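One protein chain is absent from this view; the other protein chains keep their places.
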Amino acid sequence: MSEPVSKLESALRAGTFVFTGEIGPPKGTHIEPVIHEAVASLKGRCAAVNVTDIQTAVMRASSVAGCKLLLDAGVEPVLQMVCRDRNRLALQSDLLGAHILGIRNVLALTGDHTTLGDHPQSMPVYDLDSVGLLEAIVRLESGTDMGRDMKGNPNQLDGSPRFFKGCCVTPCAEVVDPQIIKLEKKVAAGAQFVQTQAVYDPAAFEAFMRNVESLKVPVLVGIVMLKSAAMAKYMNRSVPGVVVPEWIITRLTEASKEDRQKVSIEICGQLIRQMKSCCQGAHLMTLGWDHCVPEIIAAAEA
Amino acid sequence: MIVAERKPMDEIVAMLAPHRKVLVLGCGGCVTVCLTGGEKQAELLAGQLRLAARQAGRTLEAAFDCITRQCEREFFDNLTEDPRTYDAVLSIACGAGVQYMSELYPEVPILPGMNTTFLASNVAGGVWEEYCRGCGDCVLAWTGGICPITQCSKSLINGTCGGTNNGKCEVNPEMECGWLRIYERLKALGQLDNYRTLRAARDHRKDRGGGVRRLVLKDMAESQESGNE
Partner (left out) sequence: MDELTSGELKRLGDSRMLMQREWSPCRYHCPVHADVRSYIELAARGRWREAIDVIRERLPFASVCGRVCHHPCEANCRRAGVDEAVAIREVKRFVSEQQGASGATVRRVVQDKAPVAIVGAGPAGMAAALDLALLGYRPTVFEKFAVAGGIPATAIPPYRLPRDVLQQDIDWICAHGVTVVTGVEIGKDKTLADLKSEGFAAIVIATGLALSRTLPIPGANHERVYPVLDFLTAVCSDRAPRIGSDVVVIGGGNVAMDAARTAVRLGATRVRAMCLEAEDEMPAWDWERSEAAEEGVGFIHRRGPTDIVIRDGRIVAVAARKVTRVFDADHRFDPRYDDADVVSVECDTVIMAIGQTADMGFLAGSPLAKDTRGRLTYDSATHQTSDPSIFACGEIVTAPGSVVEACASGQRAAKGVDLFLSGKPIRLADALPPVIGEMAPDTAAKVSKSPRNAVLQRAADERRRDSLPIDANFTADAAMHEAQRCMGCGGGAEVLIDKCAACLTCLRVCPFDIPVVTDVARIESSLCQACGMCIVECPANAIVSRSWDTREEIGNTAARLAGAGAGPKVVAYINGYHAPAAAWGASAEDALPGVLEVWLPSVSRLGVAEMLRAIENGADGIVVVAGYLGGDRYPTVRERMARRVEQLRAMLGEIGMNPERIQLVHCADEGRDAMRRAIVEATGKIAAC
């Protein structure tokens, strides 16, 4: 087995239960508060921090820029990369650039459709899909790109990158089998770790994990903080493959306004406690409440 | 078949503003079948345009005609009206017809009355749905006869994304997830291995990436020069 390329890879190889966090670059250039928050709340607690890539197709500053600033602040980033906005030329180019900047973790994603975001008129690209993107990364790692020279041979790179490559899955989709097959394809294409879509149903997750055991890839269960009952209901309504059970909604509803954050943290902790035995880590998506991460981790380890 | 929808009236009226004598030309092909661009629609549109002009206090002579197909030279011989005697022709054929006619009548402005939308099949009386995107590289053999390029809003080729929600696509809750349909169909056919197989990135030269696409049948093709005579 080759040397790990990132601290995240090392941590997962070590077999400890790993936490990852997530930040979103701003719509604008004012990125300092986001970085500051990440350093304050996530540094030292999360093995790595994802930087989202024009999440939900709402235009924001680039993921690469956020990753670079995290690196500079001593936080290991995970570069999220979606297929929606760039063709294979741009994707490969940005991967090389990311590597040049020192970024070593990549999460390959399909990306929400343009029509869901704030530029619904834009052209959805999807030149590659997530499987194709993982294959492209592996190809770059092997010293060639997706193109061919005049003789029909693969183009050689002058220096090749190495990444710890991740992918996503929706473990609690209504029909999970096609998700699992797609995950198998992603792993076959080169995915080395998995961060899941939000999970609120430990039993379903456990069943999912048994199904993907044979893939032998570390899975970090996705934990999205529910800030209110309204948000929980919204997720049930609108987020594909996410089911927030009634007990969580009840607890959020019953909590007083000042207690709500505490309750939310407790819920995250409880979910992680219930699922940590069957997975290798948790990916915490606090949606701006990064300051809660220490308490969530504490609750998860209680 | 090709589906085209009539352009918004304001756009048509603006397009025709500089002209006083206009021929609305229907096409007897696909657009007749999808009830948007045949002789009847040409007749109605001509009437509507005359009325619109009158409303705006100006006069517009608008006649209508229709030929079998606007994408074949020979059918233009059957025109009852001579386009050259008009200030402009409003073609309500698909974009192919409009452009083709522009080549045949370089001296006459040929204006598009339609927005050409998609390749369709008829799903119910008066309802057409996109079934093919003319990608030039058909994958239906391994997708259970359901086209992921058309039926998946992201044209993914390796399976469903995370945006499938209760069997529907994230783009439109009315639209079924194409890949879920493919999965169900392959499962029913006992061909799930087709789903499991990794599909390489597509070659978009066969699609819109390669410029104007042509079909030249060696055994039938006339030389372009003589064909233009």
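Some points to look at:
Read from first to last, the chains carry the letters A and B; within each, the first residue is number 1.
In this section, a residue touches a chain if its C-beta (ideal position, glycine included) is under 8 Å from a C-beta of that chain, and two chains touch if they have at least 3 such contacts.
Note that this is a predicted model, so its numbers are computed, not measured.
For the chain that is not shown, the touched chains among those present are B, taking the whole complex. Among B:M15, B:L44 or B:C132, only B:L44 touches the chain that is left out of the view. Contact with the undisplayed chain is limited, among B:G125, B:G190 or B:G211, to B:G125. Contact with the omitted chain, checked across B:G29, B:P83 or B:P112, is made by B:G29.
Interface with the hidden chain, as seen from chain B, comprises residues 8-9, 13, 28-29, 32-35, 38-41, 43-44, 47-48, 50-52, 54-55, 66, 68, 122, 125-126.
Heads up, the rule we're going with is that only the chains that are shown with their structure count from here on.
Residues 83-84, 88, 110, 112-113, 115-116, 124, 126-132, 135-136, 146, 168-170, 173-175, 177-179, 181-182, 184-185, 188-189, 197, 238-241 of chain A touch chain B in their complex.
Across the complex, chain B meets chain A through its residues 153-167, 170-171, 179-180, 183, 192, 195-196, 198-202, 204.
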